[in-house]
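Note that one protein chain is taken out, while the other chains of the complex remain in position.
This part shows chain A:
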């Protein structure tokens, strides 16, 4: 056993030059966190170091006393959370070991997509460390493929210059540069790679610069949007990952409840729900009564697409003997939805599911809050008032809501280049082409729209953590079981290159080490009682 220094070492945050963390440009870290370990990805309070060290020693002894088969089983079966929080991590391993030593467990069979809901060893633990203050991720990682053609590089140079002109308001200069780029584009392969991405951004810039009335996205009906969305769903795993991860968390949150209600902020074709319905059907002890409230835009020309989808889901539910009720709420904007429309019953366990919707509620920074407060606060407020067991949130992992145009442009260029790169691996047509159009629309919105028209106001996970924390939500950590199953699914169904990463209780999906979307789960502390944030909510138990 290697002893450590027994004298107390004051571990101050090291000076910024030697070993600052490389991920966040933090304005201030909580002073108690050991700075060197933070650089290695672990959050431990300096005052806790000794305690953690002692627990590690205990853990080592416990592991030594376990046969190695036991350890492997523990590793496969135990659901583990948030490895960054070393203190909790070590303690949870210790308790797993103690449990498994008394009751040898059998490896669970994960042959179907549904997790075994009985493998719920882990308890939902609220984070014991104070949330980091004002850590703004200013990530601009690049995943550009090596550009062989000089024209490709020139295009990128020109794009950046053009974006600068736009930022400075020199629209005529921007305009002529756009024309130059369009002609250069004819000499570049726009089928893939840098040519394709450049093409989208040139188009978006030209809409911004040349559109009458200043800036416009690509017009399209809700119906067209649905079609493109569906193809994006098929062509790459981002939405599937979002649905799968959210369903896993919802399933676990619903454990032990007989009446459950899912509120989906964007029903689309209801692609997420068949898997959940089937998982609930297979639940030991029988399925609960499931209500699904799907929010979506009103359909034009007399169709009631929400109801049609609801009917299809109801049929599925009937076929697997799940008592099911559906309600559609038509609203063109999420902020138009009022909680009473959802008709939530206080006896139900409620799950609120938001896949790429919350960012649309962000007022642009700089808008006078006195005139129009950000709808996000109000919406988070009424979500909380529903007292949901779980709120699943999936968002783009990017900062496309920066006030400065050039920053936004640059960040989105990196982000969407990576996303396009990942799509290049898809062979399905027309899924791929339509998925690219779906992405192109997003790019247009980010680049060429402003004000209320700019809906794609993506913000990174760190900012959502802060925002949701301020609104009274606490994280529910996604664990190693969700991670493993997501990884396995990716290996089975997607091109190599996608990777799932664990990020302090949340999961991200990315392409070649660049996270592109982030999935997280939350619950609300009850508004009335003064509850300490250290309350452990054991999965399923009513507080």
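As a convention for this text, contacts are C-beta pairs under 8 Å (C-beta built on N, C-alpha and C of every residue); 3 or more make two chains touch, one makes a residue touch a chain; residues count from 1.
Just so it is clear, contacts and distances are computed from a predicted model.
What protein name does the UniProt record of the undisplayed chain give, "proteasome endopeptidase complex", "Chloride channel protein", "Alpha/beta hydrolase fold-3 domain-containing protein" or "DLRB2 protein"?
Record says "Alpha/beta hydrolase fold-3 domain-containing protein".
For the chain left out of this view, which of A:391, A:413 or A:506 touches it?
A:413
Suppose we count only contacts with the excluded chain; which residues of chain A make the list?
Counting over the whole complex, chain A touches the hidden chain at residues 1-6, 9, 11, 14, 16-20, 22-23, 25, 34, 36-37, 39-42, 44, 49-50, 52-53, 56-57, 59-60, 63-64, 68-69, 71-72, 74-76, 80, 83-84, 86, 90, 93, 138-147, 153, 156-157, 160, 410, 413-414, 480, 483-484, 487-488, 496-497, 499-502, 510, 512-515.
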